[in-house]
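Heads up, the thing below is written out as structure tokens.
All protein chains of the complex are present and in place, except for one that has been dropped.
Chain IDs A and B follow the sequence of writing; residue 1 opens each chain.
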Amino acid sequence: MGARLTRWLISAPPSLFLVTFFLAPSLIMVGASFRHPGAFGGLAPLVAAGRSGEHGLTLDAYAFLFGDWIYLWICLKSFVVAALTTLVCLLLAYPLALLIAASPRKRRDLLVLLVILPFASNFLVRVYAWMIVLGPFDLLYTQAAVLIGMVYVHLPFMILPLYINLEKHDPVLLDAAQDLGANRWQRFWRITFPLSLPGIFAGSALVFIPVLGMFAIPELLGGTRDILIGNLIKEQFLDNRDWPLGSALSLLLTAMVLALAWVALRLARSSMRGVS
Amino acid sequence: MKRRSLVLWALAAAVYAFLYVPLAVVVLFSFNDSALNAGWVGFTTRWYEILFSDRDMLAAAGNSLLVAVLSSIVATVLGTMAGIAIHRYRARFLPALVLTPVAMPEILLGVSLLLFFRQVLDLTLGLASIVAAHITFSIGFVAIVVRARLQGMDDAIFEAARDLGASPWQGFRHVTMPLIAPAVVAGALMSFTLSIDDFVITFFTAGVGVTTLPLQIYSLIKVAVTPEVNAVSTLLMAITLTLIVAAARIAPEIMRARG
Partner (left out) sequence: MLLELRNVTRRFGGVAAVDAVSLGIESGEFFTLLGPSGCGKTTLLRMIAGFDAPDEGEILLDGVDLAGTPPEHRPIHTVFQSYALFPHMSVEANVAFPLVMSRRPKAETAPLVRESLDKVHLADKAAVYPHELSGGQKQRVALARALVNRPRLLLLDEPLGALDAKLREQMRSELIRLQRDVGITFVFVTHAQTEALALSHRIAVMNAGRVEQVDTAERIYGQPANRFVAEFIGMCNILPAEVKTANATHLSLDLGSLGEIVAPLYPGVRAGHRGLLALRPEQIRLSPHGHADRLRNQFEGTVQDTLYLGDVTHYTIEIAGGYRLQALAPNSGVGRAQLFRIGDALTVAWRHDAGHFIRD
């Protein structure tokens, strides 16, 4: 009896808050994508209020979205940017994570802290820093700048899961592999790398998904030429005030994210097949 | 890894340099006696003086502080409860509900809250909407930290407490609370930091009249880049750096809790 009550008392407040401020808004966004845009922005009413003008539900937003190839092109571009960012992050993060995991305990904590500290700076500050650095080299407002910015901001998210995974590896396994004839490269490729796959997938998910939704970095570092899906969404909600289209775009982004998360989960599960 | 190869060290050093050099440049130029962020001219603190007499900036800082304090308090309480609930009760929906706001792109949370506040609640966007938004994504972080701490503990001690006569409340007060206290404090510091630093979600839920520090920085960057931005950036970095180091000291779990 008391246990049940306790369980409710503890679970209910956070659940209620999140249902109200996360779940409900998400569902409303789904609904909004099927509405008409309002005369002065926002959404048009569901029921006509005696004025002329659009009301009710419609598929206009989606028709617009899938009718014009440019939206899908931007989606694809966002996907490619996210993939590139993830790859570069992985290549930069892996040696660092290996080093940290192989270091003695005390130094390890310090090295991890040094990885997290840049994360302490404000996101905009980090982007701004690259605006300063790239400016003199004429690299600002290029696609390379956007990529550098994306990698810079998200690198810690790749380093940490990798490190957490690598830290757990049993060193005896490498001893056993060496004992049975494996040289350095073979030990890495056949033992360390396969066992680090769950960390790779976790880190990739933590980079790929946020990058998909970014708008500030393309805007500040890429100028107005290179827009990604995040910029599109921002435009619809704040500049054009076409909320249904913005909602539809958001749902498209959500669908991409969910698909990716599903793939990542499947991959992680199959890579962990032999590991408990 | 028997012997750490030189190549590995060199690569790692390069990555660390990549991480820190741009920030060092920002800090450096905040003391640069030149309006352009180009070459070094001389040492000065005038940008800081301008900063402290900038009304808009100070108002924004005040707002940021207020929002951070309010949202971190509520987020810590709710997040701790969520962390305990996830660890102990293993409900199916709760982890998804709590952790999704953390996992998905911030812009989605931002626009959906914008829709919610304006369309459904017909609320004028302002501090209240910002606080609510910040709490929403902070709950997940606190929950992760608290849960990580709980996972690292032997569950048997809670049973032992009950076995020795403690009621659920006493068990919580005398056993659970003291043991998760470091994680709770770290979680509070983390959500404070996240709130002060947040840009994307605040961008959509702030409305017209209200700014926070990151939003103010954003407008400055877009309009006119002056080293005043460097100055405020440096100060902000110093503050959040202190908070993160403090959090890491109190609960090393946060460094293992990510991902």
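The criterion applied here is as follows: contacts are C-beta pairs under 8 Å (C-beta built on N, C-alpha and C of every residue); 3 or more make two chains touch, one makes a residue touch a chain.
Keep in mind it's a predicted model, so treat the numbers as computed, not measured.
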Visible chains that the absent chain touches, using the contact criterion stated earlier: A
Residue of A:Leu117, A:Ile132, A:Ile191 or A:Ala205 in touch with the missing chain, whole complex considered: A:Ile191
Positions on chain A where the hidden chain makes contact: 170, 172-173, 175-183, 186, 190-191, 194-195, 271, 273-276
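The rule is short, and it goes like this: only the chains that are shown with their structure count from here on.
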Interchain centroid distance [CA atoms averaged], chain A/chain B, Å: 17
Residues of chain A that touch chain B when the two form their complex: 2-3, 6-7, 10-11, 13-15, 17-19, 21-26, 28-29, 32, 42-43, 92-93, 95-96, 98-103, 109, 112-126, 128-133, 135-136, 152, 155, 157, 160-161, 164, 174, 202-203, 205-206, 209-210, 212-216, 220, 230, 233-234, 237-238, 243, 246-247, 250, 253-254, 257, 261
Residue ranges of chain B in contact with chain A within the complex: 1, 4, 8-9, 11-12, 15-16, 18-23, 25-26, 29, 37-38, 77-79, 81-82, 84-85, 88-89, 91, 94, 97-98, 100-101, 103-109, 111-116, 118-120, 132-133, 135-136, 139, 143, 167-168, 193, 196-197, 199-200, 204, 213-214, 217-218, 221-222, 225, 229, 233, 236-237, 240-241, 243-245, 248, 252, 255-256, 258-259
